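All protein chains but one are shown at their positions in the complex.
Take a look at subunit A:
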């Protein structure tokens, strides 16, 4: 700390004596120094100081320095030291974690300040691309903090960072190159970064796989010594798990790339494992490897992929290795449990693998089949609960779609079998009626799996006889189950047995017949079903009883006198009431236990009390619930005083009638459909025609308006032209006339002038004449003269 103080002093200069600058002030001065200083050394020192303050004064450094730091990243990228300080500082301020130093300085600090700074920083996606580009810088001072900064950003805003990296060119490639980094600390941090980056983003997962992730990871795992390696091996496995979980494309790639074979060395246990024991890290590593195997063959994957992965695993001797672990001694219980689950899924639904498993022998004395040894654990109270669940799951997987296996198990219970050794069947029967209710449940479920989709075994199992007491008559297994059902007080045992009975009696009228003949069985079911109050999961019990009653109706061949189909449905209607019955039946699928169990084949219970319903039973129930309700419904409709024989005849007739009706209706429907189609077509045609007409209409309309407009225009101009012409004509005429008038006036003036001249002349002549003595009638002569002159004109 003293070092930093002296460093600070040198950067900031000595503070004025007597005044201690506050943190905010110091940060402010440092930030301004980074942004204004022209000397690289100064900027670098300021950045170093900011880094030192970025934990304690995170808020101040982040708020004031973010932009400056970003600038430095862009402008000073040639100087590795300053870039390193910058990246470290950014890493601190965007960190999700709350630093100890922060608490001293600011107690009521907002919790997610790192997240907010992250948001600010990545708002400009270029910034992330910039940080990614620093991954290419080999210098340790840059590359390592760049990885750490990305990890920090990713922790706060995973989705956003994933999206940015996904679209930034070569983003994932740059990260992948870090896996071959020789400096382990960078490689390991890059591994953690990739684990977070690939979480629930299939696109990134695929690119990472494409970039040879599996090769790199297996290289690292090998270098680190496989499962004996440290936590890095675990990290590698975790990354692989991320890449494969629910990613069919990558699983396919994993299988096609022969990576399954590369898993084999992971399962090799050293010969002296018992002496050296299992380190906690080895347990963790092994867990991851087992998880990985299970991810490849998970029942949730497409069947095609599961089958081919299973085949590859057998061929690569993985199944063998797994079975070896199963039979090895000194294996920790949780590893053993997980191995049992894994073996289950590797053989599930794959006949060859199931056969292989059936032949695995335990190294016990005398040698026993592995299955027997496992079942011994299942019905052993002292074994851990999760282990017992795993054994049941494994056994279920062994029987899944495995008729031969089912037959073999049932065979061990039949009287003909002379085998004196302990068998699966004996173990299950023992468990069925043991004092441990969990064993009852496990054994019932296990036994019910020998009957799934296998009518032959349902009938075979009816032949199983049990010797109850010495000297007493042997009773059938079904009989004993029904009796035990009535006697036991434990809910779990009852539910187990009821599920077994349900599986047994479905589609098997022989089983129904035997059950109906068990004294008290029907009464027990009726009592349960009609009970009005319950507590603690008893609604499931009542629902199950209702279900079994329904099965007795639906798969009844009317061979038991008092419990014919009709009798039973009347019993249900009268004693229970149809509504109550349906309600009780519905309780099963409404219960959360049902939803939980129906989710996946594996039994996932944390505590033994949670074990009530089971996956395959849920499937059966889902398929048969409507059948049961229908069976009751039909019975009720037909129970109007009809005898059994006529009933079926009547049923037949009714059926035919209905068939006829349906056929008729079908025909009608088809005709109508055809009609409808025709209508549709006609409608379409008409619509098209209308459209056409409308178009022509509008065209015509347009043309019409056009013509009208033209016409108007033309008539308008002629009308105006005519008067115009006239006016022009008239004007012309007027001008002409005017001119004429002018001429005439001029002529007149000339004539008047002439006349005056003549007059003067005349007067002159008159005077001369007078002088000459001629008498002249003045007036007359004048008139005549003027007249004469006029004429002359």
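The definition used in the following text is that a residue touches a chain if its C-beta (ideal position, glycine included) is under 8 Å from a C-beta of that chain, and two chains touch if they have at least 3 such contacts; residues count from 1.
Keep this in mind: contacts and distances are computed from a predicted model.
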Hidden chain of the complex, named as in its UniProt record, picked from "DNA primase", "Ras-related protein Rab-2A", "Small ribosomal subunit protein mS40" or "Ubiquitin-activating enzyme E1 1":
"Ras-related protein Rab-2A"
Just one of A:113, A:172, A:313 or A:518 touches the chain that is missing; which is it?
A:172
Identified contact with the non-displayed chain, of A:60, A:189 or A:211
A:211
Where the complex has a chain not shown, which of A:203, A:307 or A:589 is the residue touching it?
A:203
In the whole complex, not just what's shown, which of A:71, A:252, A:411 or A:608 touches the removed chain?
A:252
Touching residues (missing chain, whole complex) on subunit A
166-167, 169-173, 202-203, 206-207, 210-212, 215, 249-250, 252-253, 256-258
